[in-house]
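Apart from one protein chain that is not included, each protein chain of the complex appears where it belongs.
For subunit A:
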Amino acid sequence: MLRNYMIVAVRNLLRHKVYSAINIAGLAIGLACCILILLFVQDELSYDRYHEKAGRIYRFTVEWRNSRTGETAQAAKGPYRLAEVLRTDFPEVPHIIRFNRQRPLIGYGDKRFFEGRFFFVDPDVFEVFSFPLIQGDPRTALREPFTVVMTREMARKYFGDEDPMGKVLRYGDNRELKVTGILGEVPRHSHFQFDFLSSMKVANTLFNRIVLENWGENTVYTYLLLSPGVSPAGIERRFPDFIRKHAPQWAQGSRYFLQPLTDIHLHSHTRGEIEPNGDIVYVYAFSAIAVFILLIACINFMNLSTARSASRAREVGMRKVVGANRSQLVQQFLGESVFLSFLALLLAVALVELSLPAFNGFVGKALDMNYSGNLTAIFGLVGIALFAGVIAGSYPAFFMSAFEPVDVLKGTIKGGPKGAGFRRVLVAFQFAISVFLIVVTGIIYGQLEHCRNIKLGYDKEHVVVISGIPVSLRQNYEAFKQELLQNPRVVSAAGTSRIPSGQLGSNISTRAEGFPEEESPSMQTVWVGYDFFETLGMSFAAGRGFSKGAPSDKKAAFVLNEAAVRALGWTPENAIGKRFGSQFIEDWQRGQWVWKDGRVIGVVKDVHFESLREKIVPVVFFIQPNMAGNFLIRVRPDEIPGTLHFLKQKWQEFNPNRPFEYSFLDERFDQLYRTEEKQGQVFGTFALLAIFVACLGLFGLASFATERRTKEIGIRKVLGASVSNIVFLMSKEFVLLVGVANLIAWPVAYYAMNKWLEDFAYRIELGPGVFVLGGILAMVIALATVSAQAIRAARANPVDALRYE
């Protein structure tokens, strides 16, 4: 029996090659998209799970609540002391591991590099995390201070092929680190990557007192390993008392909690994440897209099979006559569609292999189909194909098996009107999905354009940024600047503690005139050198910037932005001359904050210092070059390579032991929206695919519709209809369908994009334009698909058509 079904299925395929190809191709594309997305989702969900004890590892996180505004913010970093205090108060936590990130200059021989993925870490780190140590003893490697463990790649970078164990690396200017271990490949799906792990035992030597003791200095990430059976909720319940006991000044307005390690990658968006995380929202969104596209493909399949049922009608009738009952026929047709589905699966797998490199590029991963290792994947694939085959084949199977032999054998079945209503619904649904994807893509790109083109308030072109300048070099800024300005192509330069397109991360308390001390709002603070505003091209609403000509500017002058002025209840004009105070660190060794008091001398216009996702916040600027770890240099647009060469030379004159590392401000700016750009590309691609698959389906349907109406067309032509009359007639019903599809898609797209745009403090308005455009585009494509068929049918000789009977 099975053989009979197979034979018929295969021969049917071969007889109608075009339609079979459309069917299989459409389903294959749907399956391929599904597979790619599932690979992505599987990867995202697997972050940090490779640690043996992953289920018991938690990260200590703080949530701040601004009592005035009610806004909350979360921070992943905590104070250094936290770990020791936790150890005493919570004995059921056997291990507490701190990670402290550094960007030191590491050297060996004449190789010197800044290493941005360097962490000081507590020695029992290997008891908690399953990092693969291939050389060295995990129990003792980091027990001593000034020891370090590095990845194989780093070892090769510094030591070439020599054995790295026991070798000594230079750390900074005057310290040494002994290599006590080598790490194998750290799995890619970790919420952060690192190259060096060095013993935290050096803390007392290297960190200043403020960092070591102050509860407000948040410099380390703290991870806890709970004993088996200990519940995190139980520990969290004791935190309020814990805070009151050790840091009563923070008890108000802060809440401590534990983040499960495996949740961090997808659910954590605190300030100060080690690396940007993914987002569970994308996992949901992409999963939804996968389901959508598969649905569209299945719908196509359903539609085409049902439409073609007329040609199978006689077979169905005959089989019933010779004794088949309905369930046997259902089996037969379901079996056929599952068979086709598996053919499509083969094609889909081939498509996936072909497109993996490009897809990996999009999502920044290294996904692959691990056939041998990944049993879940194989089952998953087979399952999906089975599922698609059954879903797609169910409607046609039930539809066709219901044919009565009586109707069929006399030729009165046309496979037509009965199913047509449902089929129309399916086509409308397909186009609704396509229109949705088109509109979403359009809006994402629209917002991106907006981000790129919005007036930032400063000029980001042609500004060279040197970042990460250590304190010891900052006193040379003036001299360095004067040297640079001798080159006519250097327009201006200034030091700054924060670079636009970065984050403002220094919320410092203030003393403002008219406010009692506790109530004066704390504000983001940027410590700058002279010419900061000129270098960035920022303009003033009132007053002036800092100038060397006014000696008090150095010690007692402040510039506020408009947002700061508003927060204080002042106007730009009356702010000038008001008393103001802020803080800075005078002595880096002792790490003490001191107050600086003076007056407001200028109000600068608001700029988008951070990404457009953030609202513009109050910012205070004042001169304090020793706090400025970055240097901005505005250069002329011509001959940039030459200018860079000059800058490098000068830098090395002043800092012979430091490599010259720079970036451009506008490149950093573009990085901000890299995620959205990727999103746009992904949605765009999926929109294309969805429309393509929907058109495949439409093409198939249209050709059947015309075939079915051949006789009708012939008669109409004989009676005098023109080609365009016929085309109009055939297209009418599809145009209506696409119209309905739009009406479904628009509100859904509007709602979804509104939510997405909420993330941005500065966003485009959702006007009707993009929706209408999306609808028109879909309409044009649909018409093009359908009219090709219609024109062909309309041009045919009516005599041939009428001879049909």
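Keep in mind that, in the parts below, a residue touches a chain if its C-beta (ideal position, glycine included) is under 8 Å from a C-beta of that chain, and two chains touch if they have at least 3 such contacts; residues count from 1.
Keep in mind that, in the parts below, contacts and distances are computed from a predicted model.
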{"item": "Per UniProt record, name of the chain withheld from view [\"Beta-lactamase\", \"Cytochrome b\", \"NADH-quinone oxidoreductase subunit NuoE\" or \"Phosphonate ABC transporter ATP-binding protein\"]", "value": "\"Phosphonate ABC transporter ATP-binding protein\""}
{"item": "Contact partner of the left-out chain, one of A:K111, A:R209 or A:R326", "value": "A:R326"}
{"item": "Residue among A:R87, A:R152, A:R314 or A:R424 touching the omitted chain", "value": "A:R314"}
{"item": "Residues belonging to subunit A that touch the chain removed from view", "value": "1, 4, 7-8, 11-12, 15, 314-315, 317-326, 328, 404-406, 409-411"}
